[in-house]
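Shown here: the complex without one of its protein chains, the others still in place.
The chains carry the letters A and B, assigned in the order they are written, with residues numbered from 1 in each.
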Amino acid sequence: MSTTPPIPTDAPAQQRASDAERIARLRQPRMRPGRWIAEIGWRHVVGLAVVVFATFPLVYVLSASLNPTGTLTGSNVLFREISVENYVELLSDTRRPYARWFVNTMVVGVVTSLATVFLGALAAYAFSRMRFTGRRVGLLSLLLVQMFPQLLAVVAIYLLMQGLGDVFPILGLDSLAGLILVYLGGALGVNTYLMYGFFNTVPASIDEAAKIDGAGHARIFFTIILRLVAPILAVIGLLSFIGTTSEFVISSALLTSPDNLTLAIGLFRYVSEETSTNYPVFAAGAVLAAIPVVALFLYLQRYIVAGLTAGSVK
Amino acid sequence: MAAPDTTGLRRPRRLSGSLGLLAKIALLAVVDAIAVFAIMLLAAQGSWIVVAVVALVTVVVNAVYLVPGRFLPAKYLTPGLVLLGIFQVFVVLFSCYIAFTNYGFGHNSTKDDAISQLIQQSTSRVEDSPAYRVTVVENLSGLGLLVTDPDGDVSVGSAEQPLQRLDEGQVETEAGVAVAADGWTTLTTGQIVQRQSDIASLQVPFSDDLDDGFLVTADARNAYVFVSNLSYDEATDTLTDTDTGVVYVDGGEGAFVSPDGEELRPGWQVLVGFENFAYPFQSQAFGQALIGVTIWTFAFAAISVGLSFLLGLALAVTLNDPRLRGRNVYRVLAILPYAFPSFLSALVWLGLLNTEFGFVNQVLLGGAAVPWLSDPIIAKISVILVNVWLGFPYMFLVCTGALQSIPEEVTEAATVDGARGWAIFRLIKLPLLLVSIAPLLISSFAFNFNNFNIIYMLTRGGPRIGGIDENVGHTDLLITLVYKVAFAGQGADYGLASALAIIIFVIVAVISAISFRQTKALEDLN
Partner (left out) sequence: MRTGTTGSRRLLQLAAIAATGMTLVACSGGGGDADAGGGEDGGTITVWMDQNRADALGDVIASFEEESGTTVEVVIKEFGDIAGDFVTQAPGGEGPDVVIAPHDALGNLVSNGVVAPIELGDASGDFQDVAIEAMSYDGSVYGVPVSIENLALVRNTALAPEAPATWDDLVATGQAAVASGSAQYPLLVGLDPNTADPYHLYPLQASYGGPLFALNDDGTYDGSDLQIGNEGNLQFAAQLQQWGADGILNLSISQDIAKEQFAAGASPYTITGPWSLAQFDEAGIEYAIDPIPSAGGQSATPLVGVQGFMLSSYSENPIVATQFITDYMASEEAQTAIYEAGDRAPALTAAFEAMPADSPTAAFGEIGADAVPMPNVPEMAAIWDQWGATEAQIIGGQGDPTQLWTSMAEAIQSTIDAG
């Protein structure tokens, strides 16, 4: 892939990508119906089928969240009743500060995913652009070390954080900062590998051209490479954000006080205690919890979709 | 991240190095400050090994960034590696250490703690003995109790000096309770609060005969006569039951044991060698069940990944056509299962799959009674189905990304050469795609190999396999089985859990390492 010519530098990648789409659409302004079905129509059928499969349990949750009575199992008639009662209850329960959990989750998710993207990109750049001893073994080890079942290492993590808390109280147990650090321990690994693959698709000739212009490695990385790999950064950011916001085992071991909980732990408590389960409110909380992830996906989608090399290799 | 700045590429020289240098020095300064602070604190605590490690890491980090022209790759790798070292590598090593201990239920503290707790637990009030009103007093020999007995008689005593009757003239009483005595100073409430640990552990012998027991106060107001039927002898390191005469000795396994094998709880933490690692190989029935579970774990992980990948890829290919209107809507909707916290989804599916009331049976299948989660085979299908539902959006995401990273030219060149849709995909795109996706499939396999949430939330591993003492179920994965054995039995056994975690880790890591070789995923690295 390194035989491609250096990239022109007149417009950002995603701009050109959407140009490409527009041109593609313009190229075939009209199609015969038969051809439309063969080339486009069936895609709608497949898309619809998958969407139904993907969303029917979630539609069910949405329905349950709008139903003022009932359980997750007992409300089989979708949208039998519609009321925002559960949402009101969710947000007004002072014993379970949902809004606080929401903020906590966003803070942990955003900080972790930004830092993960940054750390991962740094490492991927080194693996992709530099040659050093231990490079292959290093990359492989990064993938392997993350296969340790963290659920069973949670005791060690707990004791480590207890010790860390003795030195730096703000990083110890029951601290969001500490939790973020634990998550960042996993910043390298699969993410690095994903990025590494994408970094490799950026032609080395770009680096070389910049180097001839007198740019140092740091400048090449921060001003040229990062921009060209924006789509993969978006993907990693999204994956990391999703992974972090739904993580349960470690956070429930480390976080204890009600004000410090994340959505995953807090919501689980709506259904984990036999004597105080409240499925409809749980459903309402789960629906709201999914919104930021969907919003982030929508926002990042143009990066994810705007192909990387599709733009740069024209 | 990448702000759309069109000027940067044209004029790279304008971006001066001084800003970067400033940032670098500032960051290093912060890191060093934190390190120095930590070292001072740790030194004060006497944790010299940790001090040495922190100092070494700090020096290395400084060297990496300050020595010009050297260690270039390290400049990029260090931040991630330090965090990885602390929160992954160290945690794994720490787990290895725990695996060689008996840390867990009944063994969660030190021997000193265990001895004092055992004696405390064996202390009981002498039956039918009266309650005494007390005042905490002090003289040069130490703390004492000024005791008013139910008849109104007053005595005083301390740890060394058994209770002594006092005459009325020597004491000052308030509401029938002696509050001060000659030769003793009465403690104020504030002093009591400050010295409460000492007061609570103060034992005043009732008489010269130790068998009569001793007075202890738990609230500095009332005292009762207690006897302890365990006594610890430091010289021989034994506990003796004074009622039965049984001598408990430190059995070397973190507990005091009697000659006939009775173990006193609590015990304490000790190293136990490979005992935890040998556990799975001790019982034959359990060993056999373990083999079955291992096979199912592989099957579960492989099938889940395979089906999720196929579905995700198919969808990615289908939607990867710029002419398709509304494909962004499809994309967002298809990604939703992934956006929803996974263990919450598992709970939702639990409801959906209920045999009699679930949405699937009642609405989708018109009142069928498929036992989704309680028939051994159907339960296996169910958990895979739910797992595919959870996993395919991820595959869809990465496949979409990977497909789009394949240059248009490749397709165009093939089209010029006369290749058509399916052939282009199968012969050109798929191999390219697999190169970049294979490692993710492997890591996804490893993730599903340890996919605790879905199994535990949906079936708890059930339905149970009959005929085995341990609670092993048809849908149990290794990790849920380990969890149940290590935590759901009689309280937590962290040592065993860590040992089994290491065994699982070794299995997964070896298989993954071999797979990496097989797929030659990393071949371009050579």
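Everything below uses one rule, namely that a residue touches a chain if its C-beta (ideal position, glycine included) is under 8 Å from a C-beta of that chain, and two chains touch if they have at least 3 such contacts.
What you are looking at is a predicted structure, and each value in this text was computed from that prediction instead of being measured.
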item	value
Omitted chain's touching partners, listed by label	A, B
Selected from B:A99, B:I199, B:A289 or B:I406 as touching the chain missing from the view	B:I199
Hidden partner chain, touching residue among B:Q45, B:S141, B:Q164 or B:N222	B:N222
Options B:L28, B:V60, B:V82 or B:I503, residue touching the unrepresented chain	B:L28
Given B:S109, B:Q164 or B:Q518, the one touching the chain that is not displayed	B:S109
Which residue of B:S374, B:T411 or B:S515 touches the chain not shown here	B:S374
Chain B residues that touch the omitted chain in the full complex	14-19, 21-22, 25-26, 28-30, 32-34, 36-37, 41, 105-106, 108-110, 113-114, 116-118, 120-121, 123-125, 131, 189-190, 192-194, 196-197, 199-200, 217-222, 224, 226, 265-266, 354-357, 371, 373-374, 459-460, 462-464, 466-467, 469, 471, 473, 484, 488-492
Missing-partner contacts on chain A, residue numbers	69-74, 95, 158-159, 162, 168-170, 173, 256-258, 269, 272-277, 279
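Note that only the chains that are shown with their structure count from here on.
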item	value
Distance between the centres, which are taken as Cα means, of chain B and chain A, whole angstrom	24
List of chain B residues in touch with chain A within their complex	1-2, 4, 6, 8-10, 12-13, 15, 17, 20, 34, 38, 41-42, 45, 72-73, 75-77, 79-81, 83-84, 86-92, 94-95, 98, 103, 311, 314-315, 318-319, 321-324, 326-328, 330-345, 347-352, 354, 357-359, 362-363, 389, 392-394, 397-398, 400-401, 404-409, 435-436, 439-440, 442-443, 446, 449-450, 452-453, 479, 482-483, 486, 494, 497-498, 500-501, 504-505, 508-509, 512-513, 516, 522, 524-526
